[in-house]
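Just one protein chain is left out here, and the rest sit where they should.
Chain nomenclature is as follows: A, B and C, assigned in order of appearance, with residue numbering initiated at 1 for each chain independently.
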Amino acid sequence: MRLHEYQAKSVFADAGIPTPDATLASSVEEVVEAAEEIGYPVAVKAQVHVGGRGKAGGIKLAESRDEAEEAAESIIGMDLKGYHVDRVLVEEAVDFKNELYVGVTMDRGEGKPVAMVSTKGGVNIEEVAEEDPDAIAREHIDPAFGMHPYQARKAVYDAGVPRELARDVASVLQTMYQLWDDRDASEVEINPLMVTEDDEIIAADAVMNIDDDALFRQQELAEMEEETFEDDLERKAGEYGFDYVRLSGNVGIIGNGAGLVMTTLDLVDYYGGEPANFLDIGGGAKAERVANALDMVFSDENVDAVVFNIFGGITRGDEVAKGINNALEQFDEIPKPVVVRLAGTNAEEGREILNDELVTVEETLEDAVQRTVEYSEEEAQ
Amino acid sequence: MRLHEYQAKSVFADAGIPTPDATLASSVEEVVEAAEEIGYPVAVKAQVHVGGRGKAGGIKLAESRDEAEEAAESIIGMDLKGYHVDRVLVEEAVDFKNELYVGVTMDRGEGKPVAMVSTKGGVNIEEVAEEDPDAIAREHIDPAFGMHPYQARKAVYDAGVPRELARDVASVLQTMYQLWDDRDASEVEINPLMVTEDDEIIAADAVMNIDDDALFRQQELAEMEEETFEDDLERKAGEYGFDYVRLSGNVGIIGNGAGLVMTTLDLVDYYGGEPANFLDIGGGAKAERVANALDMVFSDENVDAVVFNIFGGITRGDEVAKGINNALEQFDEIPKPVVVRLAGTNAEEGREILNDELVTVEETLEDAVQRTVEYSEEEAQ
Amino acid sequence: MSVLVDSDTRVVVQGITGGEGKFHAEQMMDYGTNVVAGAVPGKGGQEVNGVPVYDTVHEAAREEDADASVVFVPPAFAGDAVFEALDAPLDLVVAITEGIPTQDMAKVNKRLSEVDTRLIGPNCPGIITPGEAKLGILPGNIFESGDVGLVSRSGTLTYQVVDNLTSRGIGQTTAIGIGGDPIIGTDFIDALELFEADPDTKAVVMCGEIGGEDEEEAARYIAENMDTPVAGFIAGRTAPPGKRMGHAGAIVSGSGTGTAESKINALNDAGVPVGDTPNEVADHIEDFL
Partner (left out) sequence: MSVLVDSDTRVVVQGITGGEGKFHAEQMMDYGTNVVAGAVPGKGGQEVNGVPVYDTVHEAAREEDADASVVFVPPAFAGDAVFEALDAPLDLVVAITEGIPTQDMAKVNKRLSEVDTRLIGPNCPGIITPGEAKLGILPGNIFESGDVGLVSRSGTLTYQVVDNLTSRGIGQTTAIGIGGDPIIGTDFIDALELFEADPDTKAVVMCGEIGGEDEEEAARYIAENMDTPVAGFIAGRTAPPGKRMGHAGAIVSGSGTGTAESKINALNDAGVPVGDTPNEVADHIEDFL
């Protein structure tokens, strides 16, 4: 789960990290009111989960009431890389002489968190990492001990943060690790951490991503999740409890197990088709889940044909077959061609049950995918 | 720092551990009022830092108003093993079918905390440890990870706590470890943890000792420290910042460094004298500390003679000598004979400075102690 | 022969009284696995499928001389269950549970560096030595005893590849599902090392997927240390960056690390042929044998 900038900033501010004066607004009037209250210049910033908001026109600086109005009008309601902008953060524009980067993330390779500090803030840190890796000081944290104070200091000094700022930046980093740890974050980041002329530091942006698997014990953060901002189909997948990713093609894909579904996608591509989605119904799926999965792909207007690929381990082929039959029997006409491939536990029983007036049955993965791609090409014409 | 029972219980209760209804009282009237409010039977318990309060008459059960009055009269104002009882805890007397023990302490040998559970609660756990060590389940905790939930369960099951109580007792133990860790405790203990007829558990006593060295970061607990209950001389030592222990003899002992002071005590004993105190003035002592130390031992009515034993490392002999001269010159008459032995850094310079009209100077530790013991015997006559 | 588990392995099932635990304990026993105990706090003294249940893993290990466990404990408590098994200590812990918080696993990972116990998983189908024992949820019937070792980050994809092998008469020494999470116990290199040391394993299938750099590191390991031939498969060639493909670990980061292309190239550079389809993997293995 990714927090919005305004949410992350409020979490950071509560923990004692300095953030600019800011107000959330969802109308032009509210933006102007907030801007007048805060005083110019202000930044008007779209609150959507999209990287590179600035370049895409989602962040505008306003020096006056007119400019604030203008910024609000152009941003509120805009479509930013597919996301509709409902709300903006109106924020004091901070004068700065320098931009730093501080963040904590999980280093998969090491299996432990890593704290990072750089004096090259304000730009994409992944670019810095590629072009000038030495510009980022990294300090791995032992998750049993947590971050020792000396580690925060070391990262800050190693990064070359000026000595007069070191104590404050180290303190921010220590707080960020604490948040990372306490809140089950997968990532926390301030980029840029601005340095003012008076050597004050202030978090001009804020990123906080929470481990979805830990939301059960992060109630306060879980409640911040805002469904309205998500893709409709992805929301539906969330309700059904599917792992789902929407893609740009026209071949709907349903399967059990992430690796197998990914492989099905790859085979669709391999045989010249274009995957419309990743949909994993998980293990041990019963009839209702099967029907829900079909509902998902049928709801996607881009889908022209569907491949249903099940390798039964826990999942039983006859259960799946029944589910498919039941789900499809409710239609007067099947909306899109469905190809089913069953293997593993009770696969034969399943294939026997499957109503081949409703679906095309194939025995091998390769045949099923090829057939589906053919259907999708026919339908697309 | 040792918390009083009522303080420890309030800390435990705030953390969610069940404790009996109780009110602190400092007069007979208050006791009766509290008892009437709580309902009989109640226990009236002296709040002093003394082990074995019950046997010594510091805990009484009252079934009625008269008995409550009687108990209050006998306990408030009593002298309990040298401690004056100012206050009592009036507490709901809990009906129980069983008494458990739970505690967390530091295992010095292992250098890590150990959680302990026993079904033999209600008696001195150290006696249980000696007579029936297997009756105590011990679980060492890795201080970097803290107590894993399974460790609390394991200790509880290993101790043979009945299965229907296991979850609750494990939860209490987990909470106690958390308190131990969060509050820099050196020891937390509930003995007995009573089990009622309804299989409820309740902390009938509570011990919580805090690491003095960590009080700087335990402000809330540090504020609970109640000077009024302490020995006057020990309080004075606290104000002066000395390590001081009052003993029963008549030879006052001042020295620098715990090991050397202990050795001086031992030598006093070895040469037939009786130490009146342990007083370590610490390293690098300046004139004022020297004067304060002399004030301490002179204030002790039991002291008949004083040995001042300094081995200079950081501490300079000439500084100490000046301090002794200055301190003693303020007296018209030196209240008790003082023997000084200086060795180490600038010892010779120190011995030259020392005013031997005020003090007796000896070169070796053995001679100094022997001479002091002689003085103490003369004075005592 | 086999690696890690065989018919002598004495197994504790953690969470044996839950739905999944009970079902799979029975499945494992039916397959021939030597399940000697269950461990569930508060359920000590009960029996499940004739297997005695203990309150703690320590007690189960002590009383039944167990040396391995399979964890079917819900994600909120699974990290603790793994710690319990590591500290018992057992020799092998197989964690099936999906959805353990990553920070819990980071702590488990730290403990793993301190003990001799091997962890497989979490979020994995388990491990099977065909005809001897399975610890986990793999469907026993698709496996056959033979010469090929298999290691995979994925569950059903493993079954797919095994099916392709078995249907050609190519059996397996042992198959290890290492799991799809970002932080796991046994990784590719650990498994490859075991297979390389096993004289009966004549070839190895390694099924990777997008995310992380374990496949790249495994490729380096293979190039430098392995004589046993390896064929590979990488799922997720068509996955877009920044989207998690089901598995918590299957994600191509924004900076472009973790792509299928990088992994396939690394494997090819190490002399490992990578199949475009699961069936092609079986072709390569057939060539090796």
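We adopt the following convention: a contact is a pair of C-beta atoms (placed from the backbone, for glycine too) under 8 Å apart; a residue touches a chain by one contact, two chains touch by 3 or more.
Just so you know, these numbers come straight off a predicted model, no measurement behind them.
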Filtering B:143, B:238 or B:335 for touch with the omitted chain leaves B:143
Looking at A:51, A:77 or A:149, which makes contact with the chain not pictured?
-> A:149
Kindly note down the residues of subunit B that lie in touch with the hidden chain.
-> 51, 106, 108-109, 111-113, 126, 129-130, 142-144, 181, 184, 186, 211, 213-214, 216-217, 243, 245, 247, 255-263, 265-270, 275, 278, 280, 283, 311-314, 343-345, 364-366
Footprint left on subunit A by the chain that the document does not show = 145, 148-150, 153-154, 157-158, 163, 166-167
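In the analysis below, only the chains that are shown with their structure count from here on.
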What chain is the most remote from subunit A, judged by the mean position of CA atoms in each chain?
-> B
In whole angstrom, how far does the Cα centroid of subunit A sit from the Cα centroid of subunit C?
-> 28
Taking each residue of subunit A in turn, which ones touch at least two of the other chains?
-> 142, 144
Two or more other chains are touched by the subunit C residues 107, 110-111
